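With one protein chain withheld, the remaining protein chains of the complex are depicted in position.
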Amino acid sequence: MDISYQLAQLAVQQATQKAEEMKVPVNIVVLDTSGYMKLFVRMDEAFLGSIDIAIQKAKTAMLFRMNSEAVGEFLRPDAAAYGLENTNGGLVGFPGGKPILYNEAIVGYIGVSGGAVPQDALIAAAGSHV
Amino acid sequence: MDISYQLAQLAVQQATQKAEEMKVPVNIVVLDTSGYMKLFVRMDEAFLGSIDIAIQKAKTAMLFRMNSEAVGEFLRPDAAAYGLENTNGGLVGFPGGKPILYNEAIVGYIGVSGGAVPQDALIAAAGSHV
Amino acid sequence: MDISYQLAQLAVQQATQKAEEMKVPVNIVVLDTSGYMKLFVRMDEAFLGSIDIAIQKAKTAMLFRMNSEAVGEFLRPDAAAYGLENTNGGLVGFPGGKPILYNEAIVGYIGVSGGAVPQDALIAAAGSHV
Partner (left out) sequence: MDISYQLAQLAVQQATQKAEEMKVPVNIVVLDTSGYMKLFVRMDEAFLGSIDIAIQKAKTAMLFRMNSEAVGEFLRPDAAAYGLENTNGGLVGFPGGKPILYNEAIVGYIGVSGGAVPQDALIAAAGSHV
């Protein structure tokens, strides 16, 4: 099943609420299971450079059906997967991209960028179960 | 002044309500006055090919601070502006991209795609005054 | 439902058989319903320039869930949709891209290029019901 507009709104609502509590302005994107954009919000004062980072984090998670930082393990210099990061138009391997689960199935992917990396990860986690 | 998240939500809310009344599933994007994405929604069943069209319509409107179809006048074959459509990464010159007005000032741009062109134009118009 | 490897093989088998009967060497691609490549074959002697055309025809069909030539109606100069062809990384609006039907539902898209346009269309049609 692919994410509905309604569930995507719920994921973004949960994530923006967390971001507001933490007072961290971020960009949040929801992609469907094929990587097409379903919903995107840029909170006021969020970095312009984080728009693309949020999208790329979610896309990286989608391409391998795992958290963006799990893909990042293969991007470490000592993983010796030379050039992997340049595939698929560029991979982003640090926290903030996650599958969105609904009834224990992946229905989409969320990407968050704008705060410190652990903050992005917490905000993404807040939107990862709908 | 650049569009706030709150006003962008209002624009999208007005446009999606119109689209739902018309039973036309569309993609709707709000860009700020520099063309950076502020808000995006893809309604259920909207064409995947219309994601990029909605964004390009709004971007074209932003680049020249006018409706996308007004830019289209310069893209007509008889306008003899050879190659203009290939500038700026591609211009889209048909209805569905519009400035968003707030207190008679432009605060952002809306782009809509997914229905017939006149439908897209009506839906964009619904979100063009906040 | 998205196309299985088995059904994609069946579609390509039907299309290549038709192409062999017609003695027209072509490129044939099968995309899933999101546009990701599932299967591709280049018959011996098929034009190298037709690899990308076959893929773009199928992608255009996928983006709007219709035959590539139906999208082409909107790309006609008198349709006045200026710049539409440059969206989505380029649209291809002539025959040879079609939905693949299985139990009356779209499960993927086929794109064919290498022969004259009516030949490509016939070959694509041969692979469009599995």
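Think of it as A, B and C in the order they're written, each chain with its own count starting at 1.
Heads up, the rule we're going with is that a residue touches a chain if its C-beta (ideal position, glycine included) is under 8 Å from a C-beta of that chain, and two chains touch if they have at least 3 such contacts.
Everything numeric here is computed off the predicted structure, so don't read it as measured data.
Contact with the omitted chain, checked across A:Met22, A:Leu84 or A:Leu101, is made by A:Leu84.
In the full complex, chain C touches the omitted chain through residues 4-5, 36-44, 48, 51. The chain not displayed touches chain A at residues 34-35, 60, 62-65, 71, 77, 80-84, 86-89, 91.
To be clear about the criterion, only the chains that are shown with their structure count from here on.
Distance between chain A and chain B, defined via averaged C-alpha coordinates, is recorded as 25 Å. One simple way to say how far apart two chains are is to compare their mean CA positions; for chain A and chain C this gives 32 Å. Averaged Cα coordinates give chain B a centre that lies 30 Å from the centre of chain C.
Shared interface positions of chain C, defined as residues touching 2 or more other chains, are 34-35.
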